[in-house]
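Let me give you the structure first, and then I'll get to my questions.
With one protein chain withheld, the remaining protein chains of the complex are depicted in position.
Right, chain A next:
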Amino acid sequence: MTLNQQRKLKTFLTGLFAWTVALVLFFPIFWMFITSFKTELQAISVPPSLFFEPTLDNFRIVQERSDYIHHAWNSVVTSFGSTIIALIIAIPAAYSMAFFPGKKTKDILLWMLSTKMLPAVGVLVPIYILCRDYGLLDSKTALVIIFTLMNLPIIVWMLFSYFKDLPKEILEAARMDGATPWDEVVKVVLPLSVGAISSTALLSIVLCWNEAFWSLNLTASDAAPLTAMIASYSSPEGLFWAKLSAASTLACAPIVIFGWFCQKQLVQGLTFGAVK
C-alpha cells in the first residue's frame, strides 16, 4: 500500500468512526421523532416498523390534555431568566478572579465547583421546605433561583477561563487611557467576550431547559416547564409511547431550533473574539 493510500484509508476509517458515533448518539432522538407520528399500537409493535402512515393525532391529544404554550412559556422564562441573572452575577465574579486574583482565588473556584459534586437529591428536603415556607412551591421564582444557583459555578468557570486568556495588557492600556473598572468591563472585556458569553449563555439555557429534577419536585402545574409536561406522559399504568414521544418532540423542538439558529452567531462570535 502506498503512503497516499494509507492516508486515504486513515481518513476513511476516521470518518467512518465519527459517523458511527454521531449516528448512535442521534438515533434515540430520531426514534423519538418518528415515534411521535405513529399510533400507540405501531409505537409498541415488535419488530418496529420504519414505514407507516404518519399521524398528527398524538400532537393533537397532547395539546388537548396539556397546555403546551403554557409549559413552553414557563421553560422560556425560567431558563432565560436564570441565565440572565447568572450572567449578571458571574461576569463581575469571573472578571475579578481572572484579572485581580488573590491568594484564595483558586480555592474559591474549587469550592464553587465542589458544590456541583453534591447530588441534588441530597438537598431536596431542605430546599423543598424552604420553598414551602416562603410560599414558592410551584412558582417560577423558585425555579429561576434554583437554576441560577445550579449553573452559576459552571458559568463562572467558563467565563473565568476565557477572561484569563485575554491579554492583560489590553486592559492595562484601557486603564492608562482613563477607563474606570466599569468602562473596562463594558467597553473592552464584554465586546471582546461576545463569543464566550453567548456560548456560555447557550449552554446555561440548554441545561435549564432540560432540567427535570427540580422542575418535577417543586412544580405541579402553574410553573411546570416542558420537562414536567413530558413526565406527565410517562404513566405507570399505561403505555403511551407515541404521546410521550410527541410531548418530548414538542419540548425539544424550540431549544433545538434556537441552538441551530444561534450556531451562526456563535461561530461568528467565537472567531470575532480572536485577539491577536
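The rule is short, and it goes like this: a contact is a pair of C-beta atoms (placed from the backbone, for glycine too) under 8 Å apart; a residue touches a chain by one contact, two chains touch by 3 or more; residues count from 1.
The criterion applied here is as follows: contacts and distances are computed from a predicted model.
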By UniProt, of "succinate dehydrogenase", "histidine kinase", "RNA polymerase subunit sigma-24" or "Sugar ABC transporter ATP-binding protein", the chain left out is "Sugar ABC transporter ATP-binding protein"
Out of A:Met32, A:Ile85 or A:Ile170, only one touches the absent chain, namely A:Ile170
Out of A:Val188, A:Ile205 or A:Leu226, only one touches the absent chain, namely A:Val188
Hidden partner sits against chain A at residues 167, 169-170, 172-180, 183, 187-188, 191-192, 272, 274-276
